[in-house]
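Would you mind keeping the following structure in view while I ask a few things?
Missing here is one protein chain; the remaining ones are kept as they sit in the complex.
To keep things simple, chains are lettered A and B as they appear, and every chain counts its residues starting from 1.
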Amino acid sequence: MEIRENEEKKFDIKGLDLYYGKFQALEKIDMDIYANKITALIGPSGCGKSTFLRTLNRMNDLIPGVTIEGDIRFDDENIYEKDYDVINLRKKVGMVFQKANPFPKTIYENIVYGPRVHGEKNKEILDHIVERTLKEVALWEEVKDRLNKSALGLSGGQQQRLCIARCLAVEPEVILMDEPTSALDPVATSKIEGLLGELALKYTIVIVTHNMQQAGRVSDNTAFFLSGKVLEVDNTAQMFSNPRNSKTEDYITGRFG
Amino acid sequence: MNKKSKNAIFYAIIVSLSALALISLILIVGFILIKGLPGITTEFLSQSPSKMGKEGGILPIIIGTLYVTLVALVIATPIGVAAAIYFNEYSKDTRSVRMIRFFTEVLAGIPSIIFGLFGFAFFVVFMGLGWSVLSGGLTLTIMILPTLIRATEESLKTVPMSYREGSLSLGATKWQTIVKVILPCCKSGVLTGLILGMGRAIGETAAVMLTIGGSMRMAESLLDPTRTMALHLYMLASEGISEEKTYATAALLIIIVLIINTIANEISRRMIKLS
Partner (left out) sequence: MKAYEKAIEKLILISAIVTTVSVALITVFIFKTGMPILLQYGVLDFITGTDWSPTSEIFGIMPLIIGTLAVTLGALIIGVPTGIACAVYLSEIASKKTAGPFKAAIELLAGIPSVVYGFFGLIVLVPAIRNYILPIFQKFNPDLNTSGFSILAGAVILAIMILPTIVSLSENAITAVPQEFREASLALGANKRETIMKVIVPAAKSGIFSSVILAMGRAIGETMAVLLITGNVAQMPGSILDPVATLTGTIAMEMSYAGPTHQQALFAIGIVLFIIIMLLNILAQAVMKKMGGVN
């Protein structure tokens, strides 16, 4: 299970348990997430992969009745420590959701929302951020003439790329993606998949996906979740060609899930 | 009796009772408007009353109504919106929160004359504010709070969870999320609550009667006594002072209510269209 010892660990997770009330949703998760790599989380519905993803930027805080035990270290700091700065964590660990969720504001306002919240007021810098991030998600050409139109007027795929741009505007180190293409058509999906490779040069990406081919195509490492446990973590090519666990093999080859 | 005639009777009863409700509305509104509209002249709107309201206009009374309503809205709106934010965004379903909610419901059910008694005992006498715009406005503030809270909370509930998640995931604080994302989505809901609260404040009589004094002179400060249109209508009607002025005052109140209802309906129609 040890892959590339020498590379920089972004997240170091040890013995993570998560409970919704009395129900245990995650059990003894041990995993490392490496910098500038794409890590895919796969597994059948309800296996805990999305729940796990949300522990990494503490979005589970929003859900009442969640309790967490164990350790998640981000850049060597335990993010569940009592006085840990969650705002700063979320600034560094951005998130893209399953369903594109642009705010009911203009395209421009959506992107500058994050920087503004973090105190950026300079119009030139904000304009620059808008252009840079929209270019990074290959949306600039499509929307540069209607930056002041509502973001809700964009197509589903454009909205999702806008949400990625909005996330990039905060200059995160990690981007968490929760099935970002599951609501999109194949064309929009391939556009976003195409982006991921580019983004991985600058950012660390953790992506939850239902789509086995997608995991195979885009990720460097893959973790297979089943019933709240991580059954296997490995280099993606390695896992797909030669899974160590028979259940992983069953899942990858489509025998259940 | 066979099924057919049973059905016929059933529908006849339902429809005629419904018609009865509609007729009583038309009768009340129509009668008062027909009798009162001719009395609403520029003179009536722009002059002060004389001879206890038998002659002249009701300008100081319109102004008094505005003052009292304004005081109530200015104080109640921030409190009501904040309370709704608390219920929808901050509170957890604990015993104490359920209790606060329960008392908000209770407050909505308290009869206006009790508010009047309270306003008199607390604001007029205990706080020493006397019969004044302020005493009346503060009493109305408490009365319209539940309306405002309810309307704001309803519209907060319609804001999708994904907006909150999106904002928080960008590192915004909870308060930033509320101010910059959630509240802008609720403008129309808050506005509806405000307008309904305004309607309640303008139409209220019993609570105002015991707290604002009833003076027909133009109020010059918050501590001056005044009279609202609803109270004026009661005074004129109960003392049989001038039929023409009474009708005109009632018609003016009806017109205000019609305008308020139209605006509230229009806002909620637009809200439905948007969502």
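FYI, a contact is a pair of C-beta atoms (placed from the backbone, for glycine too) under 8 Å apart; a residue touches a chain by one contact, two chains touch by 3 or more.
No experiment lies behind these values; they were computed from the predicted model shown.
K.L.:
Which of these, B:40, B:83, B:151 or B:241, touches the one chain of the complex that we don't see?
P.N.:
Residue touching the chain left out of view: B:83.
K.L.:
Would you mind spotting which of B:67, B:115 or B:163 touches the chain that isn't drawn?
P.N.:
Considering all chains, including the one not shown, the answer is B:115.
K.L.:
Taking the full complex into account, what residues of subunit B touch the chain not shown?
P.N.:
On the subunit B side, contact with the omitted chain comes from 3, 6-7, 10-11, 13-15, 17-18, 20-22, 24-25, 27-29, 31-32, 78-80, 82-83, 85-87, 90-91, 99-100, 102-107, 109-118, 120-122, 126, 142, 145-146, 149, 173-175, 199, 202-206, 209-210, 230-231, 233-234, 237-238, 246, 250, 253-254, 257-258, 260-261, 265.
Note that in this section only the chains that are shown with their structure count from here on.
K.L.:
Let me have the rounded angstrom distance from the C-alpha centre of subunit A over to the C-alpha centre of subunit B, please.
P.N.:
The computed centroid separation for subunit A versus subunit B comes out at 48 Å.
K.L.:
Which positions of subunit A touch subunit B when the two form their complex?
P.N.:
57, 59, 62, 64, 87-91, 94-95, 97, 99, 101-105, 113-114, 117-118, 163, 166-167, 170
K.L.:
Can you list the subunit B residues touching subunit A in their complex?
P.N.:
92-93, 160, 162-173, 176, 180-181, 184-185
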